[in-house]
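A single protein chain has been removed from this complex, and every other one stays in its place.
Presenting subunit A:
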Amino acid sequence: MPSIISLIQNENMKIYRRISTWFMIGLLALATLAGALITKATHKEQQNWKAGVASEIQTLKEQLSDEKLPKMYKNHLEQQLKINEYRLEHDIRPVPSNSFWGYMVNSADMIQLITLFTIIVAAGSIASEFSWGTIKLLLIRPASRSKILLSKYAATLLFAFCMLLLLLMFSSIISAIVFGIDHIRTPYLAYQNGNVVETNMLFHVIRVYGLNCATLVMMTTFAFMISAIFRNSSLAIGLAIFLMFVGTEVTALLAMKFKWAKYLLFANTDLLRYIDGVPLVKGMTMSFSILMLFVYFIVFNSFTWLIFRKRDIAA
């Protein structure tokens, strides 16, 4: 029986020996560079950051004086207020987007691009074997279908992980070259248990990356499932991308009217809102969302597994 490691090795060979994969990596580097150059060209330098923060504090105070403000939103504003006051007190400049850390944090938006690429890889992983006809030779080896499926899934997630590392690498190099590393020691101001604390900026960047991955993992798993059910990679890619872009909007609309919207997948994928934002539906917490994501994760994977294991291969 082959070990799962050699099966993953095989899947990796099938991912990285293809030109399209290297095209994706090139595109990611290019997008990161373009993002940095656009930021540099369009960003307006703020002359006096202290005045800016002071006026922000003023606005926050005005908003907070409103009695009808929902409690959740009020908490969020109070946190913002405390952090801004801390800034003035300790002379800590907010991180502008045209700085090393500013662009690093913003580069997390590129994870959407990685999600797109990973969806393509995931969808192709199963469906292509069917369309190439290679599935027949793949499944007549002394490896159970479950094991082969697991190796494909693992190789896909490994690809996503590599892309994330590459993004981190690309953006730090490009950011350092384009914006310089003058303010590299700036701390990140976090709000913990009623106090403002200074934390490591790199830690913050990695956390932002990590929290952005919820959509990545869920949509990849979804594409994987569709490709196992319909054996059609275009359908899997199309459906996953369509859902990714429309799902968030539709869920937001539904959440305004219905409480049950909190059980929808896309109500839970944006974990970042629990750190510096407001929950979509009142009462939602980070642990609730993680639990929901876990449930969806199990459901998607079970479907994939049940179908792939039992299917007659007639391709």
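Here is the rule we use: contacts are C-beta pairs under 8 Å (C-beta built on N, C-alpha and C of every residue); 3 or more make two chains touch, one makes a residue touch a chain; residues count from 1.
Note that contacts and distances are computed from a predicted model.
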Next on the checklist: Please identify the absent chain by the protein name in its UniProt record; candidates are "Glycosyltransferase 2-like domain-containing protein", "Transketolase family protein", "ABC-2 type transport system ATP-binding protein" or "Hydantoinase/oxoprolinase family protein".
Outcome noted: "ABC-2 type transport system ATP-binding protein"
Item to check | From A:Lys14, A:His76, A:Lys152 or A:His204, residue that would touch the chain that is not displayed | outcome: A:Lys14
Checklist entry - Among the options A:Leu139, A:Ala252 or A:Leu272, which residue touches the chain absent from this view? => result A:Leu139
Checklist outcome for this item: Residues of subunit A touching the missing chain are 1-2, 6-7, 9-10, 13-14, 17-19, 132-134, 136-137, 139-144, 310, 312-314
